[in-house]
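What follows is a structure written as structure tokens; I'll ask about it next.
Excluded from the complex is one protein chain; the other protein chains are retained at their positions.
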Amino acid sequence: VSGTEHDLTPDMIYRYSRQLLLPSFGVKGQSRLLKSSVLVVGAGGLGSPALLYLAACGVGQVGIVDNDVVELNNMHRQVIHTEAYIGRSKVESAAAACRAINSSLEVIEHREALRTSNALEILSKYDIVVDATDNAPSRYMINDCCVVLGKPLVSGAALGLEGQLTVYNYNGGPCYRCLFPTPPPTTACQRCADSGVLGVVPGVIGCLQALEGIKIASSVGEPLSGRMLLFDSLSARIRIVKIRGRCLQCEVCGENSSFSRQNFKDFDYEKFTQSPMSTSAPVKLNL
Amino acid sequence: VSGTEHDLTPDMIYRYSRQLLLPSFGVKGQSRLLKSSVLVVGAGGLGSPALLYLAACGVGQVGIVDNDVVELNNMHRQVIHTEAYIGRSKVESAAAACRAINSSLEVIEHREALRTSNALEILSKYDIVVDATDNAPSRYMINDCCVVLGKPLVSGAALGLEGQLTVYNYNGGPCYRCLFPTPPPTTACQRCADSGVLGVVPGVIGCLQALEGIKIASSVGEPLSGRMLLFDSLSARIRIVKIRGRCLQCEVCGENSSFSRQNFKDFDYEKFTQSPMSTSAPVKLNL
Amino acid sequence: MHLTLEFGGGLELLCDAVKIHDVHVEPPVGSEKMTMRDLLLWVQKNLIKERPEMFIKGDTVRPGVLVLVNDCDWELSGQLDTTLEEKDVVVFISTLHGG
Partner (left out) sequence: MHLTLEFGGGLELLCDAVKIHDVHVEPPVGSEKMTMRDLLLWVQKNLIKERPEMFIKGDTVRPGVLVLVNDCDWELSGQLDTTLEEKDVVVFISTLHGG
């Protein structure tokens, strides 16, 4: 690697040397990464690995939004949290873990639930949004906010033994509503708390979310836009399928859409999906 | 879930409740997992996520072998280590992290290099071996030791922007030598220290190694034996391909093989592959 | 006509928890080709064992179900009018929300 112009300090050159060595990533990719900011919504099963790898790889700023506290029954999959943080804020716990692995990173803590009342202000501060939430109304809300603000959205989901991943609202590609204009029936909106999840499944999907965030932030590689990854952990089968492009009639991102910031603020996502954003009481196991 | 026989304590039922809820995993899968032991060789880029998820999910015993110390230039990918551990043993650091997320786990520390002189003794204590090393001689050595001892081997590798994963020596399937009877030329045996690696690539592969370990330990799902996963991070393409079965003429696992414990102890893996097991001085970056 | 049908994201629970079905399906009497419209009727009648409302709504799949013909979103091939061919692989997958 020859002496070209860059802003990397000697400490950064040493820390990120294994990425600087990569011809297709190199100083250019690392410099872009260091100048970028990524918001991770949800510090749970998907957010844990996504945050660890975004923090480690050298993103400039990482934001974390969540209103939950760490519980023992999260710990089989939410590996960013330690037992010492049980009962304390997930954002506080995740932020401490990110700082412990990379003190040169700026971590911004949003210890609150993401709502239509604060989402525009919070999301507008970041270049890229990672949806690591666990419910349908939050997914529609985050999508619509990203469309209104023009932010790319890295969307992952995991339930049971399966996972899904795609990038929305990127470079003319589809948004979540282009694929799912009508919300599913509430009976089809199961959460990990109700149906269970094998801990390492969100681990795989969360790592892949970090990867897509890194690719977009560094302008390296082909992000998973217009394609969706479908992961079946038990059979060890992974499909990457071609999905539809932007829908011209999409109510939010379509050609004639008039969906504005004010529409967003006034929209009732819980009513739209007929399901709540906050976690309900978990299922009782009777063993 | 009804009141069937099991050994789970109330604390375990609460901690693993999201996995107990899964019909195809459930109490049976979790109980088997809690009774199993997994050895992870290498607490680096692959070992970090593999150890975090194996520790979190409820494997009974996790062993860690490594002789390295934590360095700042590891931290872009080795997310189990914090800056506070720079200069200290990777095994000590990784073991502390595993205990912090799951105090009910038994962690066994092997702060030494794995060699033909100690490998039989160390590996014989575990049910499943995860190869998370970074060099060709170690990969042949671990494979041969697993064949001699009859242990399944979850093998992952990552370099640059690509990763590979398969399970060897499982249920009549092939071993590493069935696929690669002759070692590659040393110029084809690059390490992350020489060629670089995007941090999240071993993250994805290490998570998938934990998954394969969990599937074998819990007897749930179809392990990736006789198949290989090929991951290309930049194009977001993943192929799962069919590979050959056990080779009858394999020098180590074949029908007429006489490869014994003594042969293993006397075998010179560094000479066989013409490359060293320990990490050489890293490439100097001249920025 | 031989087809492979796959169900995922929880839809397999509607068909005895079996994810992959190798099936033989014939075009409707009087028709030369088989469309996705015909296949949906066939699946509803022959594979869906419970809660059909979790699979079908009106004459198409319920909201939240992605349909893929040979790894490609059926929106790109004509949705209900997509013509199926021998050995096609059709995937029905419910979108997940967990994390």
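A, B and C are the chain letters, set down in written order, and residue numbers restart from 1 in every chain.
Heads up, the rule we're going with is that a contact is a pair of C-beta atoms (placed from the backbone, for glycine too) under 8 Å apart; a residue touches a chain by one contact, two chains touch by 3 or more.
Predicted, not measured: the structure shown is a model, and the values here were computed from it.
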Missing chain touches which shown chains? B
Checked against the full complex, the residue among B:G29, B:G58, B:P152 or B:P183 that touches the missing chain is B:P183
Tell me which of B:A158, B:C175, B:V200 or B:V252 is the one touching the absent chain. B:A158
In the complete complex, which positions of chain B touch the hidden chain? 42, 44-47, 132-136, 139, 156-160, 162-164, 179-185, 187-192, 195, 197, 202, 228, 230, 232, 235, 239-244
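By our rule, only the chains that are shown with their structure count from here on.
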When centres are defined as mean Cα positions, the distance from chain B to chain C in whole Å is 39
Cα centre of chain A to Cα centre of chain B, whole Å, reads 27
Multi-chain contacts in chain A, i.e. residues touching at least two other chains, fall at 160, 192, 195, 197, 235, 240
Going by residue number, chain C touches two or more other chains at none
